[in-house]
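Incomplete set of chains, arranged as in the complex.
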Amino acid sequence: MRPSGRQIDQMRSVTIELDATRHAEGSCMIKCGDTHVLCTATVDERVPPFLKNSGLGWVTAEYGMLPRATHTRMRREAKNGQSGRTQEIQRLIGRSLRAGVDRVALGERQIVVDCDVIQADGGTRCASITGGWVALKLAVNKLMKAGEISSDPLTDPVAAISCGIYAGQEVLDLDYPEDSDAGVDGNFIMNGSKLVEVQMSAEGSTFTRAQMDKLLDLAEKGIGELNAIQMDAVS
Amino acid sequence: MRPSGRQIDQMRSVTIELDATRHAEGSCMIKCGDTHVLCTATVDERVPPFLKNSGLGWVTAEYGMLPRATHTRMRREAKNGQSGRTQEIQRLIGRSLRAGVDRVALGERQIVVDCDVIQADGGTRCASITGGWVALKLAVNKLMKAGEISSDPLTDPVAAISCGIYAGQEVLDLDYPEDSDAGVDGNFIMNGSKLVEVQMSAEGSTFTRAQMDKLLDLAEKGIGELNAIQMDAVS
């Protein structure tokens, strides 16, 4: 029934290649099927003004797409002037990653996670969060190894997956053909076994609480699998 | 327990004053406690380019705050250059209102709903959706009366309410003091008895599915009350 022939609760195959670029303090290339995102984490010893002298750390994110990551070419975007969609996505990534960080343990420094989509086939914001956490973890490991941080500010991994109602059926991990056609579309982000963000949106058809519950079941299954892949990558 | 002394499932008092300005095709001033939003609906016979000759209508929204609607003065924002937060809110308003519109019945025209916050005390996006639907309905009624539309494109009302976990307790309709302190914050939008959007976000603490269910129960209660106020206003 699914265009890809996958089972309704079957994710695309996911790989995470570490140290994808040499300059970043942490980096990985995450591939969720044909969606490829390069995630880099940059350590900045300065925090945003509102945290000056607070002793607390900060994690923020930026999201971008290469112009030809998509079927048709898109225009480049800069900070200040990004589309509403881009801003919404990068705010979500930053908020989600922060939910899994002990900001006292991180210390007064900022880590900027850049998620750049090299190739898109649906689910880019979820791949960015899942891969972004890995890049963040690698950067934090480097700080711990250097003695800059003494206790690990990251415990459980943060991961994200989309689920939706496609052709009347709840399915896990929408790819682009499903996503463009789904009646309901949701993104679920968890920190270990706890929820940190749920976003469900009617795209053409409304939904019931029963349907919502089924999507949550699928999401929990998928995120469990992603967590295993993340922990395997960073260990 | 709540700063306002309200019950945990008690909304602020809501009033909707119709025809708040004379030029708009539909308008109202919605007051949810100390949150006051002026909603106007403008009928535009031109649709966005992607709908040219499609026979389908469109509803979109813009959201703004007067500079001193808030405790401290904020800078004015224009289309192109709005903050990420503003863009996220107005995209949500537009998406939510569209979910309750029969775009074939509306015909190939656009209605722009402007939601301008005159005074803010939490829950401005929800008040904008609830009041925005009333302004939209008034504009549609005028089109129907003029014979421009023959069958009503709006059936059930669209309304929105926030719920959250404040001081460890699930509560309905957060005001500003609660909102700034809530561990979990959610916005729930319904079209009659069906869900159209659910957004839950951990702000400091993660949450479980059981907590999420309690918030949904509160939201359904609140939206039922809002629907009654909306239908009373437009009848």
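Per-chain residue numbering starts at 1, and chain names A and B are given in the order in which the chains are listed.
Everything below uses one rule, namely that a contact is a pair of C-beta atoms (placed from the backbone, for glycine too) under 8 Å apart; a residue touches a chain by one contact, two chains touch by 3 or more.
No experiment lies behind these values; they were computed from the predicted model shown.
The complex in this file is a homo-oligomer whose displayed part has 2 chains and whose full count of copies is 6.
Simple rule for what comes next: only the chains that are shown with their structure count from here on.
Mean C-alpha positions place chain A and chain B at a centre distance of 28 Å.
Chain B contributes residues 80-82, 84-85, 87-88, 90-91, 95, 99, 191, 194-202, 206-209, 212, 216 to its touches with chain A in the complex.
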